[in-house]
Every structure is written in structure tokens, then in C-alpha cells.
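Of the protein chains in this complex, all but one are displayed in their positions.
Lettered A and B in written order, each chain numbered from 1.
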Amino acid sequence: MPASATVDALRAAFPDAVARDLVQSGHQRVVYIDPGRNAEVLDWLRTDPGERFNLLVDVTAVDYGDGRPLEVVYQLWSIPHRKALRVKCELPLSRLAIASVTTLWSAADWLEREVYDLFGIEFTGHPDLRRILMPENYAEGHPLRKDFPLRGRFSRAEQTRRALSQDMEQYYMPEEMEGRGAPQIVPADESATSAPGNSDR
Amino acid sequence: MTRRTVEIPVGRGAEMGMDARPAMGPLAPVDVAEPDIGSERMLINIGPQHPATHGVLRLICELDGETVVSVTPHIGYLHSSFEKLGEYRTYNQIVPLTDRMDYLAPLIYNCAYAMAVEKLMGIEVTERCKVVRVICLELDRIFSHLLWLGTTAIDVGAFTPFLYAFQERERVYQLHEELTGARITTSATRIGGMMSDLPTGWAEGVREFIDTFPRTLNEIDALLTTNAIHQGRTMNIGAIGPEDAVDCGLTGPNLRASGVDYDVRKDRPYYDYETYDFEVPVGENGDCYDRYLVRMEEMRQSVAILHQALDRLPDGPINVEDPRISLPSKTDCMSDMESMIHHFKLIMDGIGAPAEDCYFSVEGSKGELGMYLVGDGGPKPVRWRIRPPSFVNLSAIAKLAEGHLVADLIMINASLDIVLGEIDR
Partner (left out) sequence: MGLSDKPAERLPVASSPPSGVFGAGTPTFLTTRLDFVVNWARRNSLWPMPFGTACCAIEMMAAAASNFDLARFGMERMSFSPRQADVLICAGRVPYKLAPVLRRIWDQMPQPKWAVSMGACASSGGVFDVYSMVQGIDTVIPVDVYVPGCPPRPEGLIYGLMMIQEKIRQERLSEHGTLRAEDPAAVARARADADEVLALSGPFGNSTRQNRVSGPTGSDASDRPDDRIP
């Protein structure tokens, strides 16, 4: 594996925060870092004059299923130095929380909300952590997790009923959003019989 | 009680605070008392079904009079769970999903997806395929910018550019249809190549389009660029500086309008883009007008790239000649057994990808369009993530619209060139 100046510099700056690094798909450099120190490391990558990863391209997550830890993935790009880096943090299913990077990049705002909505990963310190794609009253959980069936947990009849019971007048202002990000509670679906095989992976 | 100086026709009447005597002379400024209306902020809901939101976008605006104090966008009204669906499909079966995501530039999405999978699998496509895909990418950049141009012109009150732009779009529709059989949902690419080779005369059709299209573009240009109404509606509206634009994650024409020279075609070239001769237009002010200028110039540059690509279009196979990836020809399938079994196996089993991950991005019409794929050795991805350019671009609208009028909010929203299918996915 060829050496990478970025990874060497990162290891020198944070000897105990960098877990390992890989090269994927030819030449793409991936660094696994300690999820407890993600904000610190990413801030260094953003501001260090030799790195200057100033464009946060993407924040997403990957669920591999089978109880394996979820990965939070940051895609970084340095406009001045024209180089890319992928930073990953592994989160165990028992503690799906990581520090938000909205203070470093405004772009992280919606991207983290989406990860929260679809994976249920809580971003501590996010100013406005609530569902972004799914309806506010969505109660079936976080869809992109592997234990979530493709058609949802409820029957189509119950999904239709819940959809039409959404409050159309609701609106949100930032100050009303405090205290969001509560753990998900999935109520029972009365109109469908639950059967084994709902969790298909 | 506040006071302000206004110009009123002198002697209009007692209600203006003057006596009712008529007076001669031109308009004279006078001091009038402005009633203290105890300002109350108003919440206005725009969308999700509204012609000016360019899709099912919902904007909750807090207004002080007609000024936007804050705007809270609500998205997800078109969430179609592409990413979840992709985990249940083989790599080739995902291709038809990609063009339903951005129906304004379907070929760009087809190409970007196929290129990401090829990167993950380590497939090098043929020279002819590369040039054909460059033609597809640039043709749909024009296609997408034309829709943006037409609908944005409607938002500033100009209807003619919409009709002109759609006339030209019809011709691209025609080219799509000749190439793939569909007008919008093209599904033109396959892993390792294209659905089929170019039909006879298609390249000449593209050539004819790019020969005559600049004339229409110049006509629209003459209608809008120096138009006082258009300039008044767009100049200094929704301006964002280069640092803020990078901070918000803007990419594509929106970022370049702010003066940041970042174009994936130049910075991370794919398909020999470094050998094409083209310019990347960069704006200065980052306002709606600069975004308009950048997109107009991008269309001209795309025409230049298309000319070069058509000139160098090489002969040769369009698909990689690897039986594990490319399907045998239909004639072979119908005539010999081995090809039939081969075809069946490839369709039913799919193509396996290594247990690695891959991020690949192209310069889409809206910005940096990334595809992040995680394979596990099987024929279906573990995770298929689209880095949505307009999702990130739209998240900046709250910052852009603050302090502008409601009418400008519509213009700012239009100038970001969003497509809800890709924002909500």
C-alpha cells in the first residue's frame, strides 16, 4: 500500500485517534478514526495548511447488517490542494451517537439530519436534529437500517391511515425544535399481524 | 412614531396630512407621519404544491411585511427510497432507477452510476464508450440547463424563453428517443458499456442540434441578459461569497458563480476531460444573475465539447469484451446454446463486485454528483448512496433568502436549479 502524506500527517498529529487506513477501489484513501474525537480530527483536516479539506462533500452512513457496527462516512475534498479523503467512524449499535460537525461546515446540517432520519444516528450538538425526509409522525423506525423491511413495518392500510392523519397545518420554527432527537419508540401496528420474517436480514 | 421622508403629489388631499388646497408645481418631498402599525410577523406557507417551487418543496417563511425574516424549507415530499431499493437490486437493475432520480438530466445519472460501479469493479471501458458517454453527459447538461432557463424565465415573468427552450428540448428528447427508445427515462448505460451502440445517423443528429442550437441560445440571451427587468430581478439577489459558498457545500454552477473555480471535470478529470478544450465559467458576485450567466456560458462550452467529442468519436466495440460483464449479442443468444446460457446467467446472477467501497463523482448539471457504493462480493450493493448536489445546494436557501423580499425568494429558489426527485431520492 503506497504511503499517503495526509495519513502520515494525521497520524503524527493524532497518534491515538487514527485506527487504520485503507486504499479502496484503486487509489481512494480511507481513514478510520476514533468516533469520540471526530470533530477534533476533522477540524484539523479542515484547517491544517497542508491539508485544507475545506469542502465537506458528503456525510452518510453504512449499515452492514448482522449486528455489525454502523459506519459514519465523511467525504472530504480539498479545493486548494485538489485531493480527496474519506474518513470513517465506526459506531456500535448500542451507542449510535457522534458529535456533529455543523460548527465546522454548514453543509453538514442537512446531511446529518438525513443520516439521523434514515439510520437513527444521533449527532450531539446538532442545532436542529429532526426528521428531514420522512414525515414527522413516522413511527416505523429508521428505514435504511438493515433490519428494516423494504415495504416498511406496518401494513399498507396502516401506512395510508397514518399518512392521511398527518397534521397539514404544522410548521416548525427553530426554537420549537429544542429537545428533539429522542430515542425511537415504535408502537405496535394494530391492523397487521406481526409475523416472523419481518426482520429479513 | 417614526417619520420618514417620502415624495407625494402635493395637494393630493387631507388624508396625506396636508390641507386640501390644490398646489401647483412638481412633486415635492414632505415629511409625513408613518403610522406605527405594531409590526407582527407573519408565517406564510409556500408549497408543497406550488408552481414556483419547481417541485414538491415546502417553504415556511416568516415575514415582516414583505421581507423574509427566515425561511425553513421542508423536503421529503418526494422521498422514493431509491437507496433502500438499490440494496435489493443487482448492479445492472439499478440503472433504470437512476434516471428517475433526476428526470431533467437522466443520461448524466445513468453515466455517473455506471462509472462508479466500473470504478468499484475495476473495469476499464472502451475508448468509443468513453466518448459516447462524454457526448451523453454534455448533451444532458444542455438539456437540464434549458429546463432551468425556461422555468426560471417564467419566474421573472418572461414566458417566451420557456417556449424557445422547450422547442430545443424537444429536439434533445428526439435524440434521447433515437438513442434509447425513451424520452426521459433513458436507462442508456450498462455496467461496462452502453445499452447498445449508437443508432445510424445519431451522431449526425447531435451535430445538427449543436450546429443550430446556439442560435436559439443567442436569441434567449438577447431577450434576457441585458433585459432591465431580468437584471433588476436577479442582480444582487441571493448573493453568497466564496468562503460561505464552500462552507455551505455548494457545488456546480452555484459555487462557480461565487468565484470558486471548482469543476470536477477539471479537478478530477474522468474520460479524458483534460484533453478537451473548454473553459469553466466563473462568476464574481455569487448572485442570481451570475448563476444565470454561468449556466448560459456552460451551455456554450458544452456545445464546444460536443463538437470535439463528435470529431474524435472512434470506431470499435462499445462494450468491454469480457464475458463476465457484457451480454452476448442477441443474434448469438438466439442461435447457440452457450450464449443463451451465458445471457441467462448474467441476467439472473448479476455481476459481483468486490467487498470494497468506492466514491466516484462527476460534474453533473446541478453540481458534484457523487455515487458511493459499498460492495460485499455479491451482485447487489450493501449500500448505494447518491451524493445529491441539489440537496446540499438547497440547504443554503435559508442563508441566501434572509432579508430579501418574497418575490426574490422565488427567484433565489429558481436560481439554485433544484430537482426534487434527487433532493428527496
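Just so it is clear, a contact is a pair of C-beta atoms (placed from the backbone, for glycine too) under 8 Å apart; a residue touches a chain by one contact, two chains touch by 3 or more.
As the structure is a prediction and not an experimental result, all values here were calculated from the model.
For the options B:170, B:261 or B:322, the residue in contact with the chain missing from this view is B:170.
What chain B contributes to its contact with the hidden chain is residues 48-51, 55-56, 76-81, 84-85, 87-88, 96-97, 100, 103-104, 147, 162-163, 166-167, 169-170, 173, 183-185, 348, 378, 420-421, 424. Summarising the interface, chain A meets the missing chain with residues 134-135, 140, 143, 148-166, 168, 191-198, 200-201.
Note that in this section only the chains that are shown with their structure count from here on.
The mean-CA centres of chain A and chain B are about 25 angstrom from one another, to the nearest whole unit. Put simply, chain B touches chain A in their complex at residues 43, 45, 60, 62, 70, 72, 74-76, 79, 81, 83-85, 88, 119-120, 122, 244, 246-249, 251, 260, 262, 267-268, 356-359, 361, 368, 370, 372, 374, 376, 382-383, 385, 387, 391-392, 394-396, 399, 424-425. Listing the residues of chain A that touch chain B in their complex gives 24-26, 28, 30, 54-58, 60, 62-65, 73, 75, 79, 82, 84, 86, 105-107, 109-111, 114, 118, 131-135, 143-144, 148, 150, 171-174.
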